[in-house]
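Only a single protein chain was left out; the remaining protein chains are all shown in position.
And then chain A:
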Amino acid sequence: MTADARAAEAVTSHGTTPAMLAVEGLVVGYSGAPVIDGMQLRLPPGQVVALLGANGAGKTTLLRTVSGLVAPRSGRVRLDGEDVTQTTVEDRARRGLAQVPEGHSIVTELTVDENLHLGGLWRLPGTKARRAAVDEMYQTFEPLARRRASLGHQLSGGERQMLALARALIARPRVLLLDEPSLGLAPRVVAQLFAILRDAAERTGLTVLLAEQNVTSALSIADRGVVVSLGAIVADAPAEKIAADPALRHAYLGF
């Protein structure tokens, strides 16, 4: 699917096209006012969606509910049409739902190589297949190849985020959730990471939901932008439209 087609579909995303990831009537919250209040969202296969909004808007909670770390009060999560709401985090991961959580997302006591092998554990059975996939990742992420024997806690912030992304991609997931991958990274590193992400999405048909504060960078690689505020979607449009809407940017994105 071309970027234009994806963008066109984004506008009619509540239609009947099969969604790779769907969130239906989702309500999440521990007590009192819900953090996410009746959210509907459908991501067609291969679409890269930037999830935008201020701190506390509900971006992280949405991602954690989709991956299963948080149980919703009501509503459904569907992966490729299949209702996974009642399944565990581990099961969703094995079905091809990958998440790169914010911050501490690598195993710091393991080496770069071991972290990458962990990523391929379920979806690449056999040591040989994993080894090959790991070596392939070293070609995409050259800085990691030089540090393959280093422990996670010896890596710089940029290298850690690179490793987290490589580990998520190695399993050839169907859906990838990323939470603030640009946080604390130099702009040059962000550009590099996002270029790899865009490339992976185009080559493998990966569906991406990217929560970001770095609105400009996120929209530059996204097909579609979804803006959330107080647990509800307030705007859902092709990325370039969101980027060009000064009122929207001023009201919800803070610049």
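Things worth noting here:
Note that in this section a residue touches a chain if its C-beta (ideal position, glycine included) is under 8 Å from a C-beta of that chain, and two chains touch if they have at least 3 such contacts; residues count from 1.
Everything below uses one rule, namely that contacts and distances are computed from a predicted model.
When the unshown chain is looked up in UniProt, the name that turns up among "NADH-quinone oxidoreductase subunit K", "Branched-chain amino acid transport system permease protein", "Membrane protein" or "Aspartate carbamoyltransferase" is "Branched-chain amino acid transport system permease protein". Touch with the chain that is not drawn comes from one residue among A:Ser105, A:Ser182 or A:Thr207, which is A:Ser105.
The hidden chain makes contact, of the residues A:Ala54, A:Leu69 or A:Ala145, with A:Leu69.
Across the entire complex, the residue among A:Lys59, A:Arg160 or A:Arg224 in touch with the chain not shown is A:Arg160.
Interface residues of chain A with the unshown chain, by the touch rule above, are 67, 69, 88-90, 93-94, 98-99, 101, 103-110, 114, 117-119, 121-122, 127, 152-153, 155-157, 160, 167, 184.
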